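Missing here is one protein chain; the remaining ones are kept as they sit in the complex.
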Amino acid sequence: MSLFLLRRLGAGLVLVFVIATATFFLTSVTGSDPARRIAGTQASAAQVIAKRHELGLDRPVLTRYTDWLSHAVRGDLGTSWFSNQPVTGLVGQALPVSLSLVLAATVLTAAVSIVLGVVAAVRGGWVDHVLQSISIVAFAVPNFLVGMVLALLLAVELGLFPAVGYVPLAGDPAGWLASITLPSIALAVGAIATVASQTRGSMIDVLRQDYVRTLRSRGLPVRSVLLKHALRNAAPTSLTVLSLQFIALIGGAVVIEKVFGLTGIGARATSAASQGDVPLVLGIVVVTVVLVVVVNLLVDVVLGWLNPKVRIA
Amino acid sequence: MRRLLVAVPAAALVLTVSACGGAAGGGGANAGSTLSLATVTPPKSFEPGAMAMGGPEDHYYQAVYDTLLKLDAYGRPAAGLATNWNYDAANTTLSLTLRSGVTFTDGTKFDAEAVRTNLEHAKKGTGEAANALKFVDHVKAVDPTHVDIVLTSPDPSLTAGLARSAGYMDSPKAFTRGDVATRPVGTGPYRLDAKRSTAGDTYVFTRNAGYWDKIHYPYKEVSIKVLDDTTAALNALRSGQLQGMPGPSKDIVEGARKAGLTVTTFENGTMEGVFLWDRKGNNTKALGDVRVRRAINYAFDREAIVKNVKGGLGTATDQVFGSSTPAYDKSLEGAYGHDLGKAEKLMAEAGYAQGFSMTLPDFSPVYPNEQAAMTEALKSIGIKVTYQPITGDQVVGSIIGGKWPANFFSLTSSSPWAFIQLAVAPGATFNPFHVSDPKIAALLKTVQQSSGAAQDKALKQLNAYLVDQAWFAPWDVQKGAYVSAKTVKVTPIPGIAVPPLSGFSPAS
């Protein structure tokens, strides 16, 4: 198991390297001239050349790449071309925002969708119909629409939550919770629909298994059969779907952050990509990929732990 | 998941609420102590000389920096850090008398040396300031409170420049520290509270205790939040989280009005319309023919555009210079009234009775309404436009690089000379095909060398010639709009894009 994890970790590092490299070259062969844009519309040709030199853009791509890489492995992701701030700082400020949002949405998704999935699978009948119908519609509504309705209703009209902005957790936990409540609900709605329907499906599959009948034939309480045995066997599927959703949520956060005026990874990525701020784009890609690698590693550990065939082997 | 239950009544409520205008959000709590504003973009750099053109970003700089001159209520230069200023007879030396007893927030004294350091630094920079200081030869510190700015040739827009980004004064020590881009040390009304600020998100400014002009800045604290989504910004204003935001388009302004917010409008000195770059016909041969350019001018129904596209946020005009500038000539209005008959005739004369086609950059994500209006008008005289998608970072570069024969554009023209330097002179940035014309060259020379009535006359002649030759197809001079909550009073200044920080005060 630990060897397996070590190998996954190694593969993860290779992954980060490959993606960073690919992104570097993809963004570096761009046809636009970042120096011109950074220098400003009024800069003379000489000033643009000076800016180009200052940014090191007059060096060969390969030199720039090795330079970037040698700094990156030491934890220095360079300086944003447009805001003149260190990339690590910019990403470091944005990361808590996005992580708060995505983690809250993930927890919300896991909690709500397990309950709904199990209830739908077990209750059947009209309860199942109603839950399924709601989850389908929830899945079908674009999350920014959900976010907007939540913002208009609960923030603007009722004033229960702030309409925009993020409050750091450290100083003001209540404010933090209030600031991420609406965005994470908006973010989670679609994920809940997906994970709940997967949980329902895998619960039904498990409940059809012979061993469930045998467990019942032993006179075990329904609670134990459902929540201990069936749920445990349905968990790997749900967890896999949840881990996929986690990555999707990082993407969804880009849109939600815009609706709620949150400066997270997504907002930074949007502006960096549209400006052509290569160091910042690279930094965001690297950090996001590392995040995904870590999450996948954690999911692997949990999945291995849940599956005795893997755990014992 | 329970969302559906909420969504339907919520959506209904939204419709009702926005239809009947709604009440202003609460949030009077922080009025008087903190001013919270929204802008669209974060400050690129706090370094004087590196700042881009003026716009909503000005609020960041106005909080920490004073300018050598300020603009009065009519947009004319007035005393700032310099209490007095005058040119010599040849208009090539500007002498400034400096305010004494002013210190930067790091304790450094503000004096003539500081002015020299700043101006020399800004001239070497790549921002708007460098362009404004283009004609500066050198700066001489006469004594601690007197500075002479010596020019290579007269620059009619220098004083306006010193009231804008060219006039920002940072501590001379800041330039040697290396973090000047992110740590401003000015003499301004506030200082940047780095601890409570998040780059690219929120900038918090706290009162500079020893500030000399406190009376114009009643708020103890100013907080500026970056919000690139206008609906989010409107939500924040309505919920009382923020008190002001720029209102750059009809949709936002009408939305804000319906949302029960205050909209302040003012002449912001920016001309917009279709800029016909390719006056020599390098890219699109037809545009080299003045008859075609005139036909395009006839194709636009400017009044309708102002009404429908701009929602009234503009004044229709046939000339590039605004009515408050000396270059403006009222008799030129109506030169190109909406007249498709004339346009078609001109097109036929030029040999384009069947029209022609051209490829323009696709600005619909930013200017959907403007692009729609342009397409419609050009189509009406047989010009077929194909739009090529373009990313934000390529817009300016591709225009300057001469990729497009024309496009919808806007440029500030409140200072005629600055506009000429930017978009008319053969080497100007926004003369991408470097079109030169002997008559224009001669008039430029006259404008630069002369002053007073002679200069005004030359400007008017130049303006008339530009209209006659149809270098541009102006639509209107914009009306700026600023959206604010009922808790603040906003006083704009004509000719600049956003009301200055000093124009904000608590509504009584």
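Order of writing sets the chain letters: A and B. Residues in each chain are counted from 1.
Basically, a residue touches a chain if its C-beta (ideal position, glycine included) is under 8 Å from a C-beta of that chain, and two chains touch if they have at least 3 such contacts.
As a convention for this text, contacts and distances are computed from a predicted model.
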item	value
Among "N,N-dimethylformamidase", "Rod shape-determining protein MreD", "[NiFe]-hydrogenase III apoprotein small subunit" or "Dipeptide/oligopeptide/nickel ABC transporter ATP-binding protein", UniProt-listed name of the chain not shown	"Dipeptide/oligopeptide/nickel ABC transporter ATP-binding protein"
Which displayed chains the unshown chain touches	A, B
Options A:Val87, A:Leu242 or A:Ala273, residue touching the unrepresented chain	A:Ala273
Of A:Ala35, A:Val91, A:Ala104 or A:Met148, the residue in touch with the unshown chain	A:Met148
Chain not shown: contacting residue from A:Leu99, A:Val115, A:Val254 or A:Val302	A:Val254
Of A:Ile136, A:Leu158, A:Leu227 or A:Leu298, the residue in touch with the unshown chain	A:Ile136
From A:Ala178, A:Leu244 or A:Val301, residue that would touch the chain that is not displayed	A:Leu244
Chain A residues that touch the omitted chain in the full complex	11, 15, 18-19, 23, 26-27, 30-31, 120-125, 128-129, 132-133, 136-137, 139-145, 148, 152, 190, 194, 197, 200-201, 204-205, 207-222, 224-226, 229, 232-233, 240, 244, 247-248, 250-252, 254-255, 258, 265-266, 269-270, 273-274, 276, 281, 284-285, 288-289, 292-293, 296, 306-309, 312
Residues of chain B (touch criterion as defined above) contacting the omitted chain	11, 14-15, 18-19, 230-231, 234, 250-252, 254-256, 258-259, 304-305, 308-309, 362, 364-365, 368-369, 372-373, 375-376, 379, 387-391, 393
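In the analysis below, only the chains that are shown with their structure count from here on.
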item	value
Centre-to-centre distance between chain B and chain A (centres being mean Cα positions), rounded to whole Å	38
In the complex with chain A, residue positions of chain B that touch it	1-4, 6-7, 10-11, 13-14, 17, 25-26, 42-45, 47, 50, 52-53, 125-128, 130-131, 181-182, 198-202, 225-229, 231-233, 235-236, 238-242, 391-394, 396-398, 400, 422, 429-430
Chain B-facing residues of chain A, complex	31-34, 36-44, 47-48, 50-51, 82-85, 89-90, 93-94, 112, 116, 131, 134-135, 137-138, 141, 146, 148-153, 155-157, 159, 162-166, 185, 189, 192-193, 196, 258-261, 263, 267-268, 271, 274-276
